[in-house]
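The complex appears here minus one protein chain, its other protein chains still in place.
Chain naming follows the written order as A, B and C, and within any one chain the residues start at number 1.
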Amino acid sequence: MSEQTLAQALNGALATALETDERVVLLGEDIGRTGGVFRITDGLRAKYGEDRVFDTPVAESGIVGAAFGMAIAGMRPVAELQFLGFSYPAYDQIINHVARIRNRSNHRFTAPMVIRVPYGGGIGAAEHHSESTEAIYAHIPGLKVVVPSTPSDARGLLLAAIEDPDPVLFLEPIRLYRAVKEEVSELYYTTEIGPMRVEREGRDITLISWGAMIKETRAAAGQLEEKGASVEVLDLRTLSPIDQDGIVASAAKTGRVVVVHEAPRTAGLGAEVAAIIQERVLYSLLAPVRRVAGWDTVFPLKRSEAHYLPSPDRIVRAAEETLEA
Amino acid sequence: MSEQTLAQALNGALATALETDERVVLLGEDIGRTGGVFRITDGLRAKYGEDRVFDTPVAESGIVGAAFGMAIAGMRPVAELQFLGFSYPAYDQIINHVARIRNRSNHRFTAPMVIRVPYGGGIGAAEHHSESTEAIYAHIPGLKVVVPSTPSDARGLLLAAIEDPDPVLFLEPIRLYRAVKEEVSELYYTTEIGPMRVEREGRDITLISWGAMIKETRAAAGQLEEKGASVEVLDLRTLSPIDQDGIVASAAKTGRVVVVHEAPRTAGLGAEVAAIIQERVLYSLLAPVRRVAGWDTVFPLKRSEAHYLPSPDRIVRAAEETLEA
Amino acid sequence: MWNRPVDKLIAGMLTLISPDGTVRDGLSITLEETRELYADMVEARTYDHKCMAMQRQGRLATYAPFEGQEAAQIGAAAALRPDDWVAATYRDAALMWRAGYPWALLIAGRTGDERGGQAPDGLNVLPPSITVGGHMIHAVGLAWAEALNGSDRVALTSFGDGATSEGDFHEAMNFAAVYTTPTVFLCQNNGFAISYPRDEQTRSESIAMKADAYGMPGVIVDGNDVAAVLTVVGEAVARARSGEGPTLIEAVTYRLGPHTTSDDPARYRDEDETGEWRTRDPLERVRALLERAGAWTPEWHAELEARSADVIEEAVAEAEALPRPTAAEMLSRMYAQPTGPLRAQLDEIGA
Partner (left out) sequence: MWNRPVDKLIAGMLTLISPDGTVRDGLSITLEETRELYADMVEARTYDHKCMAMQRQGRLATYAPFEGQEAAQIGAAAALRPDDWVAATYRDAALMWRAGYPWALLIAGRTGDERGGQAPDGLNVLPPSITVGGHMIHAVGLAWAEALNGSDRVALTSFGDGATSEGDFHEAMNFAAVYTTPTVFLCQNNGFAISYPRDEQTRSESIAMKADAYGMPGVIVDGNDVAAVLTVVGEAVARARSGEGPTLIEAVTYRLGPHTTSDDPARYRDEDETGEWRTRDPLERVRALLERAGAWTPEWHAELEARSADVIEEAVAEAEALPRPTAAEMLSRMYAQPTGPLRAQLDEIGA
């Protein structure tokens, strides 16, 4: 055990994977010499060699497509794309090829690979560097989508993703890379892909979130508890397959739900959460499931970021209205 | 007025646009010499010339990106992509460039362009030829998404899309191209982008759909009416911006809603419809909003198509359960 | 009209067997090998004609015929080892078959059954790519993995002239060269991408010369000459296998039939052009060569055709005997184990 940031936990998980499974290789822009823009692969090329950790040309479709070929041939590639906003050139490879090979070959060929991508806003980054388009990936059959928000989940989920027989899009909340610290085991362990994590138990209202928004949600929960509400906080941590039963159980218990995400509200993943809840436990709902989300705009530049990102205040307000309904 | 199929109405709308607005140009794979795989542009190159209707190399990102440049320079390009499954190589251009130029230039540069794409299944087509990934486009701020299901809407919406100062993804339900006929005016008229169309009024239950699924939904409504239910059918026809008020008004009236779409259920646009309804009129709901959709699988090949596509039977069953709830 | 750039290309490209069956310097395959290649091409053509007929009868979904391209496909596949990787397209049934893929599965795929994509165990042939361009980089990844694992397997990817315009072609070529992967890029330049002629597709004089842009060797070969294709692909395979990296091969050929069964070539090309290319038929020149060498008789040919017809009929029967796929199978193919939402949906369909 040692105290680690989320970034350190990811670096450690990659090191462990390289150490324990010789099929594992890493590839991506600048991940070798510099350890990547966020230094998540720092030191790995030096330690595991130039034939395990590859710097690549600036070509996202190529990175994903090449990793896909490697996966079919029996390796366990872990590709990094620099930001979620630069994953779109690879969208065709992901949706039309990576996610489908098992289906179109009737299980004969598979793509056990991971695509790691820093995502989300909050650091005043340049255009395209703050995207949260998880919904467009969670809609793709054949792909799994995972988002850790704690260092220990980061390690466990990343090792699980690398072990997984199917392709996993692994989203890493940029804002949390160095914002959270936690004791993390150095042993090999995995965290199951699928089940959400109950971040905090409560009776009156359920707040559901994932990624960096867990931070705002946690803060809002604190404020609400101070005002006397008993708040349950769920960290979905796997977005696909989504933990329908876990979500529904909590909604049935509290009858009041607020979903929080950074992505634009319309057709965001909050819609799926709301749809599932009303589908399965409509009659337990004491209030509408509310969505506190980004507005239906492009993620703005630094000076407008605060206008866009859900704040603890906005969450508290929505929760209070939900509690009063 | 003349009786026209949806395909003819689209062809006629393009001819009218070429005729009335010299800024209009068409580009896409095989749209010139052959009139496109579905012959929607048939005869237009012969009539309007090789400098208005362009065959292009096989390069979707190039087609959209070039059209985008033309739009910025003041033209009104109408690009065709051959199938929605081949739109993904252009996803980056659409989300990162086409949909954003107004925002990033603060209205100074704009992209008044249309991307026409045949979409949906039901004709036993090859892999990737039956996609319904409208949700991944409806989630993109800055883009509009339109889907006509009748010949007169096809003409009116396409002319509106070409006139629109913002980019429009125009989805054409393959299965309806030649399956419906209707009197269509040859005059220049537009159908407003945004408002849904009430296909049929009713009191007991609302069925919401779009594109080719309108056909199954209509059939289901017929069966339900025969059994004594008064059924309202909404054709969304614009998916982005979605007609929240129209949807909510109908849901408030009937208290029972079934959404029908071809796309996989999870994170499909049905989720957004359900989320909006429960958000705004939860207390009017007499039953959960149900989704009759594709399964969470890749759209299958011919022999399994019937397993996948929502059938009138499935819709009727869901509606009956909703009516009984 | 005649496709001008091809005209020019034909001058510079490698031909070993001329259209009239005369042999040029450098032909190094035996008569017996030539007879086998001929027999393979006859079998492939039988399949192609059968599929066209079946599609017209409504027994197959859309079909993309390869008539005219048999030499390019059979010659290329013949240069491979049985454990090499193949990533080919919707038009490459002959290539895939010669690489070991059963006709029955190819037909099953065309009936609209995902089980057609399930190559026999041990065979490294991917299901055909339906998207244009996306699969070339897969052959780079496959080859790269083999090289990293110290195997000497190579990966061959086949694609059309149209596919070279996709961004993915560029990225695949570049990655292959950057990482010196043992990949063979085989472009069957058949003159058209659906209706769009090669000379509009790109302004470069040849497709082979695009290899320069990646520091990779590019070779142009008469794609209707099975011996020349076998030789050129064989050399590229040998280079790849010995660690010298990728090669781009342009096999100049022609699609005699429509793009697919939904296509009408009269809209974009002249009968004359097609007729001209019929005089360059890849089977005919081998027949002429063999006949001159006393190794071809009408009886043998009839025998080949009869045997091929039987083989294909059997494959059709096998494909059509596949039980109707169930909905549960469809839902169970997405992941190694159905996920939560899929388990719920399996319940919903009562599986």
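The rule is simple: contacts are C-beta pairs under 8 Å (C-beta built on N, C-alpha and C of every residue); 3 or more make two chains touch, one makes a residue touch a chain.
Values in this document were obtained by computation on a predicted structure and should not be read as measured data.
J.: Taking the complete complex into account, tell me which visible chains touch the one left out.
T.: When the entire complex is considered, the left-out chain reaches A, B, C.
J.: Going by the contact rule already stated, which one of C:R98, C:H135 or C:K210 would touch the omitted chain in the full complex?
T.: C:K210
J.: Any idea which of B:A17, B:I31, B:A67 or B:A126 touches the chain not displayed?
T.: B:A67
J.: Could you list which residues of chain A touch the chain missing from the display?
T.: For chain A, the residues touching the absent chain are 29-30, 33-35, 37, 55-62, 85-86, 89, 124-129, 265-266, 295-298, 300-305, 307-308.
J.: Residue-wise, where is chain C in contact with the chain that is not depicted?
T.: Touching the missing chain: residues 165-171, 174, 177-178, 200-205, 209-210, 212-216.
J.: Against the chain that's been left off, what residues of chain B make contact? List them.
T.: Listed in rising order, the touching residues are 25, 51, 54, 56-57, 59, 61-62, 65-75, 77, 89, 92-93, 96-97, 101-110, 141-142, 144, 165-166, 194, 240-245.
As a convention for this text, only the chains that are shown with their structure count from here on.
J.: Hey, which chain is the most central one here, using CA centres?
T.: B
J.: So how far apart, in whole Å, are chain A and chain B when each is placed at the average of its C-alpha atoms?
T.: 30
J.: Between chain A and chain C, what is the separation of their C-alpha centroids in Å?
T.: Between these chains, centre-to-centre, one finds 40 Å.
J.: Which residues of chain C are in contact with two or more other chains?
T.: Expected reply: 114, 131, 134, 167-168, 333-334, 339, 341-342.
J.: At least two partner chains per residue is the criterion; list those residues in chain B.
T.: 61, 85, 89, 127-128, 266, 296-298 - these are the residues of chain B that touch more than one other chain.
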